[in-house]
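I am attaching a structure below and will ask some questions about it afterwards.
Missing here is one protein chain; the remaining ones are kept as they sit in the complex.
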Amino acid sequence: MIQTLPELIAAHPLFAGLPGDVAELVAGCARTVAFGPGRLIFSEGERAETLYLLRRGRVALEVRRPGKAPLMVETLSAGALLGWSWLLPPYRWHLDARALGTVLAVAIDADCLRAKADKDPEFGYRLLQRMSAVIVDRLQATRFRLLDLYGAVAP
Amino acid sequence: MRLDPPFLASARVLAAGELDTLFAALAARGYETLAPGVRDGVIRLVPASGAAELPAGMHDRQAPGSYALEDGGDGELFGYAVGPDSLKGQLLPPHQSVLRATPDEGGLRIEPAPTEAARVAVVGARPCEVAATTVLERVLIGGAYPDPGAAARRKALFVVALECRRPATTCRCTSFGTGPGLEHGADLVMIELDPPPKRGGDPGAHRFLVRAQSPAGAEVLAALPTSEATRRDADRRRDALGAATRAIAASSNPEVVARGLLGHIEAPGWEEIASRCLSCGNCTMVCPTCFCTEVRDRSDLSGTLERERRWSSCFEVGHSLLTSGPVRRSVAARYRQWATHKLATWQTQFGTTGCVGCGRCVTWCPVGIDLGAEAAALAGTGAASRRGTT
Partner (left out) sequence: MTNASSAPAGTPVLVPLAYRVVARRHETADVTTLRLSPVADAVAPGRPGQFNMLSAFGVGEAAISLSAAPDATGEVQHTIRDVGPVSHALCTSAPGDLVGVRGPFGTDWGVDDLGYGDTVVVAGGIGLAPLAGAIDVLAERRRYGGGRVFVAVGARNPDQVMLRAELGRWLAAGVRVRVTVDAAPAGFTGGVGLVTQLLPGLGFDPARTTALVCGPEVMIRFSVRALVDLGVPPGAVRVSLERNMQCGTALCGHCQLGPLLLCRDGPVVTWNDELATLLTENER
């Protein structure tokens, strides 16, 4: 079954449950993309101009280190959103994102999305609400990982 | 106090001058007898063979953080309240062997420590201690894994209880329904009546009103040279217990305190107590119901190992040790554990309160912290002395 772009967008948790015209609105900025295994989706320092809605496959967020394999600090799966550095200036990626297998995603142009949010503050507010929920969720998970719960002996 | 007709029917009178017959009857039945005796200025439970070894005329003065004996010069044989010893030591010795293991042809021969117990009789146990023994029985013998040593020692224990005429200022049995009289739980229960005002003087009317509370007690009682009790004897007992009851300060209702404590787990008062508490564990050692033990291995160069179980205390920082360190690091947390367990959560765990109101933890606390008063204050039901020492 082939799904239309608005259907793909409306089915993604980031936009699920929002009024139907939201998906139509976002679809105007979107296209579907695919990345082969190991492909770098974006890298640290580059201009952040895309929001990815992951549909299939997994993506690793990595930090490059001298003399060692890059460190994976988070993996994201289908249903997750990839990338939030496009939201606020200076619009630069902080990490590398690498496809861990074949990855299917909806790529949303950030300039286009921000312009629509600026023009329609109600849409912009809903978008920010959904983005904040994801960011808070990952912040909390990161804080818990900071505890090094499974470490040798807690401090 | 209402006197049931059966009381007079069951009570017998033993003249004080005949008290040695009790010691003799116990010895004849194979009991090693322990009775009050003065050691290091304190009434302890010590081996005794006759009434002459009892601390005649000695009276104690107890207060938070203090204990003193004084010689009243009179002939009263049991004229003091509880000392630091209780029946706990009889059920749960401070040190006991668990097993011995010796190398044996590439293996180990594991020999469990014997759990048989020698017969011991304690003369002079107080009603609150008998109540504490009932509490300990539930913990040590009443669960899914009865401690066989404790069960054997309880079975081999003969208790001669003494009802209380001279409570200490630290006594709180009336709040817990554990004294000053005793209606069940001992083998024999006695009260001392009309002791002579002068030691060595005419014993005159000095006598004990004795009742049996077990078949073993009845058998011993039948062997003693007793006489019938009169209504006057019963009246004298009633008056003595009445006077003792009036002398014992009431503390707050234990059930109200229990609920209140659990509702104030995060109260700042715990920190205030902790600023005084030395975390020495004295309270838990003298408490007649505190039952915590730890197990230690000791081995020698031949490979023989002895596993020992000994008293431990929730005031030790290692008591709550986990891989990540102790759960209750602060003194406040450890004090709170002790108080809430003793006065509240014990009920959930064992279906009885952990405190019998004997007052030992108050007397033997080096800084005189009064558990009952502090708990009442924390629970919001009374005022604690801000400084417990006298």
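Labels A and B are assigned to the chains in the order they are written; within every chain, residues are numbered from 1.
Here is the rule we use: a contact is a pair of C-beta atoms (placed from the backbone, for glycine too) under 8 Å apart; a residue touches a chain by one contact, two chains touch by 3 or more.
Please read all numbers here as calculations on a predicted model, not as lab measurements.
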| item | value |
| --- | --- |
| Residue of B:Asp20, B:Glu183 or B:Glu294 in touch with the missing chain, whole complex considered | B:Glu294 |
| Contact partner of the left-out chain, one of A:Glu24, A:Glu44, A:Glu74 or A:Asp109 | A:Glu74 |
| Residues of subunit A in contact with the chain not shown | 58, 60-62, 68-75, 77-79, 98, 100, 137, 141-142, 144-145, 147-154 |
| Those residues of subunit B which, in the complete complex, touch the missing chain | 98-99, 101, 107-108, 110, 112-113, 115, 139-140, 143-148, 265-266, 290-297, 299, 303, 305, 307, 309, 312, 314, 319-324, 327-330, 333, 337, 340-341, 345, 348-349 |
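In the analysis below, only the chains that are shown with their structure count from here on.
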| item | value |
| --- | --- |
| Interchain centroid distance [CA atoms averaged], subunit A/subunit B, Å | 68 |
